[in-house]
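One protein chain is absent from this view; the other protein chains keep their places.
The chains carry the letters A, B and C, assigned in the order they are written, with residues numbered from 1 in each.
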Amino acid sequence: MTALLATGGWLPVSVVLSSFLTGIFIFFLREEDVLMRSLLNLGGAVLKVALGILLLWGVAQGFVYTFVLPLGAGLDLILFADPLALQFVLLSAGLWLVTTVYAIAFLEGSPERSRFFGYFSLCVTASTGIALAGNLLTFVIFYEFLTLATYPLVVHHGTREALKAGRTYLIYTLGGGMLLFIGAVWLQGLIGPVVFGPVPALAETDLPRGVLIAIFWLIAGGLAVKAAMVPVHGWLPTAMVAPAPVSALLHAVAVVKAGAFGLFRLVYDVYGIALAGAPAMGGLLAMLASVTIVYGSLRAIAESDIKKRLAYSTVSQLSYIALGTALGGPLAAVGALAHLVHQGLMKITLFFCAGRLAETYDIHNVHELAGMGRRMPVTMTAFTVAALGMIGLPPVAGFVSKWYLALGGLQTGNDWVLAVLVLSSVLNAAYFLPPLYVAWFTAPPPEARLQRRILPGWVEWGLLVPPVITASLALVAGLLAALPISPLAWAELIVALRYFPVTGDGP
Amino acid sequence: MSEAVLMLVPTAPLLAALAARLVPRHGALAATVAAVPSVALALFPPDRALDLPWLLLGVELGIDALRRPLLLLAGCLWLLAAVYARAYHRADPRSRPLFVFFSLTMSGNLGLVVAFDAVTFYLSFVLMNLSAYGLIRHAGNAEARRAAKVYIVLVIAGEGLILPALWLGASAADSLALADVRAAVAAHPLQSWIVGLLFFGFGIKAGALPLHIWLPLAHPVAPTPASAVLSGMMIKAGLLAWLVFLPLAEASLPGWGLAWVIFGLAAAYYGALMGVLQDRPKTVLAYSSISQMGLMTVAVGLALAAAPGPAHGAEAAKAAMMAAVVYAVHHGFAKGALFLGTGLTDHTSGRGRLVVVALLALPALALAGLPPTTGLAAKAVLKDATAVAMPAWQNWLDPLLALAAVGTTLLLARFLVVVAGPAANSAPGPAGFGLWGPWLATLAAAAGAAWLPFVIPAGPAAEAFTAGSLADAAWPVAVGAGVALMVWRFFLARPRARPIVVPAGDILVLLEPVGRCLEKMGRDTVRRLGTMDGRWAWLGHVLLVYVRFAEGRLCRLERRLASWPILVAGFGMLLLLVGVIAYNGR
Amino acid sequence: MDQADIYILAGMALFAIALHALAARRHLVRKVLAINILGGGCFLVLIAVARRAPGPVADPVPHAMVLTGIVVAVSVTAVALILVRRIRSATGRTDFPEDNRDDRV
Partner (left out) sequence: MVDTSWAAIAVAVPLLAALASLWPGRWTAVAVMAVAVPGALLATLGVVWTVYEIGVYRHPVGGWGAPLGIDLYVDGLAAAFLALLAVVAGLASLHVLADPDVKAMPRRRQSLFWSLWYWVWGALAAMFVSGDAFNIYVTLELATLAGVILVSFGHGAVALFASLRYLLIGTLGALSYVLGVALLYGATGTLDLVLLGERLVPGPAVVVAAALVTVGLAIKAALVPLHIWLPPAHGSAPAGVSAILSALVVKAGFYLLVRYWLGPFVSLGDGVATALGILGAVGVLWGSLNAIRQERLKLLVAYSTVAQVGYLFLLFPLAAAGGHVMAWSGAHLLVLSHATAKAAAFLAAGNILTSQGTDHLSEIGRASHHHRLSLLAFGLAGATLMGLPPSGGFLAKWLMVTAAVETGQWWWAAVLIIGGKLAAIYVYRVVRLGFVTSPMEPPGAAGPPRPPGLLPVPMLTILAALGLAVVSVGLGFASAPPLRLLQIGMPAAPGIALEPLP
């Protein structure tokens, strides 16, 4: 076993391929092959999680996994597993598994499911690829691949509105991809291959400062699009026309996190915090993130459509990660990375619940939630846990990351961060408490006005279990944050490697 | 391993909440059982703190001299309130959510008492605050909704103030232990900010003056057992928070101490004044709580200001802190008894009601400080604390405190009058042992608990009974009673006399329009923000028109390129171009 | 300037004239003819180039090229004429739509 684990790069590759091959197979399945498709889906998802855990175990044993595919002309496609990559891999893979269960139930009986699940698998392939990318080129490849694989999911319904949203999505993300591309090629043209590793690629550079700043903002600008930072956040709320599992996994986790994850790589692994912490780079980015946090919250208050509100909440919450990354300092970085996981768990729960509400009672608006606490207590409990976590209340995970971000802000002398966090918490409360209030404290409308859709039993379970699992995880991640296996502890490990590098090989 | 039982203090009520959700019939029973560990631990405290480094960011629970009396108070009150609630809510169709919220609130309330670290304290505080929303909102009528709304807005505002203070403290301390945080605050460059944030943030819970507005609204609408714990123990959470977060006994802050004292005295007088002008018993009691909390605020102020000096400062501050705690215990039990009794008046009539009112006079007098009640002892302790902590203030503070006692007497006289008056609502049913039993137990506890050696040290307890202090304590009561009698006799007893009544929440009436206006403005702003994306649509249109125009040109040009003369001309031009360039370049 | 140069220039002039015809003449057959003249110009140049070889004998390689070129030109002309006929029979037209201002497709 150990010998098997020690062998090179097959493991990261198979992590990526496990969903890719599944996706390709699924494309060719006929629409009515439900069982086969579901088995493939779940099998791929379970396999991916298993491989991810294997990878985790191997890395914990001190093995280094690197897969290099030379592309010629000095370019390489590199997949490697460092702790940071693993965190994102396990997040994507784990949530993919849960979302797959949910999606199978959610899309029961709807058309074009083979197409849907095919692209769904490709999306996760892309996000694990992003996670495992070992150099900038590989990152760019998978980053753009993600755009392509997501578009079909956004326009899945094929309605005029969906197509319009898809167009908006493409305009933003391809624009962002263009910036990223320019920045990446420029940088690579100047300093050669940019490999992610313990030492930042630009650690010892003599490039002119203006060029460094320009490249930083090109790349960060490209990443900010997917991370939905103001003013390039516009695609995210419109993309909410996609089916709920898509909103849940992609717009809460995979796509947006790809941007946030990329920002972390950029700041820590390409520029190095010593360089990227400059006011013109990290400082400005932190400001931008702060503006986004507040602006997203304000917009969320204005939306009464549940999914849109959640979308703007994502806009706001995502920038916590960007903020923590940009602030520099170990505590802020820990907060950012912990939030990467925590926000994923909480937001996916919220979207799961929103999807279930829409599917069962055709509820799309906050005002329609009346009495739902009594009718769907479990769903609403999960929703409540996640929403409270979003506000940043203990013991849900969101509190932990917010706590570290605040301490990180103080640690780096950016006391204004406290004001941003407090303001955002209050605004979060302002848009998350009303739905909770309506659901738990108001009477439901008469039965006649609210028809519960009759769904097959397994569909009900399929829609119910995933949010319960993710909500529990969000709770546990907060409750047991001090345990060495928590997302927080893992984030601390990742940050420790960057701030207090140990000599010797292997993490 | 006895300290492991500490874990049960917050978790037993959580399990009770779960039980109340699953087995609604036994919600009250579960809540009762859940309070038992706290009472037991208060009586037989473990000698070590419980360290749970794996939980949250590292949890530490424990009981010290400061917390033990409060834990006793909290445990007893919650226990008795739960027993009381069992009978009180027997016929309530919405008892299931009530007991869920009841138990959750209990968990938070008890948890924060035993919390030794900042995160656990904050977690419990939040849990208590949010769950109490369900208690206040329970009746579901317009009044309850209004009270709950005011409450939750203030709670959220409070969180916003507390969090940065915690962050600043924890960041400076590099530790979450409350002791470290306190030490860090004592030496923090932003100390004024932190102390200010703490004052207002926790002041909301403690009913400090301009932030008290939710209390008179919330207490009357909450179910009686909930009001009892709300007033008896939950508002003490704010006090405890001050005691554990402020750098008491670590640094001397006379300025802030004075502010605390002034705010406290103001609350004491203002609460009495506004309370007298109320006409509902529970509202009067709420104002009484505000007034009494004012006195405890004074004690905190004394601790904060305690003159520095080798060894002396710390001791002085500790004395003042203990004074606040003793007062809290005394007030908690008395107020609990008052609330529960008030609830009982709704369920009794005739003779039974008379008995209730008569018995209610006992805790009322205790609050006023009449000998030989716990009130006397509490006031004596407070006075001693003044002498030890800030001798310089003694000559003006003592008379002012005595004057406050006059106000308290007046207020409680008003309460007795109001509660003896016609019942507000028709009695839902006769009160059985289910209500009487816990109430009488509360009365007994109010009379006895404060005398426990770990609450009031033997010294002050004995001292309270010296002749001088007896007289000191008695005259304000007498004066108050006299004034009350006079007012009643010469003013209110006349036919067609109408007492002046101030609406509950006093300045809230003024604030509410402002709040509504702000809310509307906020909504409008946010809505405008929502339509802002549309503002850019014209740009898109202009672009579109331009693109169409350009497309027209494009089509024409491409068609022209396709004609033969132009093609051949292009061929020739290109030949020329390449030729010339190559000729120059060779 | 020797004789060969004159031939070369003449060939190029022929090329230019044919170009003009290709542009200016609308009838399809005329365009085909223009292409043929274009080819003629090229061949003339090639022959002239052959003449410039040192020694008494002309360079045979350009001759071979001209021969090949003629074959190609014949094929092109044949195919072009077939296409012209088919256009005629399909549409009744003998010019390109883009050359006819009245009925552009």
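The working rule: a residue touches a chain if its C-beta (ideal position, glycine included) is under 8 Å from a C-beta of that chain, and two chains touch if they have at least 3 such contacts.
All of these numbers come straight from a predicted model, not from anything done at the bench.
K.L.:
If you put the missing chain back into the full complex, which of the shown chains would it touch?
P.N.:
A, B, C
K.L.:
Among the options B:A91, B:I500, B:L539 or B:A582, which residue touches the chain absent from this view?
P.N.:
Candidates B:A91, B:I500, B:L539 or B:A582; residue touching the omitted chain: B:A582.
K.L.:
Specify the residue from the set A:H156, A:R265, A:H342 or A:R498 that touches the hidden chain.
P.N.:
Final answer for the missing-chain contact: A:H156.
K.L.:
In the full complex, which of A:G109, A:P208 or A:P279 touches the chain missing from this view?
P.N.:
The missing chain is touched by A:G109.
K.L.:
Contact with the hidden chain only, please: which chain B residues?
P.N.:
Contact residues on chain B toward the absent chain are 551, 554-555, 558, 561-562, 566-567, 570-571, 574-579, 581-586.
K.L.:
Pick out the residues on chain A that sit against the missing chain.
P.N.:
27, 30-32, 69-75, 77, 109, 111-112, 115, 137, 140-145, 147-148, 151-152, 155-159, 162-163, 166-167, 170, 174-175, 177-178, 181-182, 185-186, 188-190
K.L.:
When the complex is taken as a whole, what residues of chain C touch the one chain not shown?
P.N.:
Against the left-out chain, chain C lists 8, 11-12, 15, 19, 22, 28, 31-32, 35, 38-39, 41-42, 45-46, 48-49, 52-53, 59, 61-62, 65, 68-69, 72, 75-76, 79-80, 83-84, 86-87, 90-91, 96-97, 105.
FYI, only the chains that are shown with their structure count from here on.
K.L.:
With chains as vertices and touches as edges, which is it: line, ring, star, complete or other?
P.N.:
Contact map by chain: line.
K.L.:
Average the C-alpha coordinates of each chain, average all protein C-alpha coordinates together, and give the chain whose average is closest to the overall one.
P.N.:
The most central chain, going by mean C-alpha position, is A.
K.L.:
In angstrom, rounded to a whole number, how far apart do the mean CA points of chain A and chain B lie?
P.N.:
37
K.L.:
Just the number, please: Cα centre separation of chain B and chain C in whole Å.
P.N.:
Distance between chain centres, rounded to whole Å: 100 Å.
K.L.:
Just give me the whole-number Å value for how far the CA centre of chain A lies from that of chain C.
P.N.:
A distance of 66 Å separates the two centres.
K.L.:
Mind listing the chain C positions that touch chain B in their complex?
P.N.:
19-20, 22-24, 31, 96, 98-99, 104
K.L.:
Using the touch definition from the top, list the residues of chain B that touch chain A in their complex.
P.N.:
Touching chain A from chain B are residues 53-58, 97, 119, 122-123, 126, 130, 134, 137, 140, 152, 156-157, 159-160, 163-164, 167-168, 170-172, 190, 525-527, 529-530, 533.
K.L.:
For a test of understanding, state which residues of chain B touch chain C in their complex under the given definition.
P.N.:
Its residues touching chain C are 559, 562-565, 567-569, 571-572.
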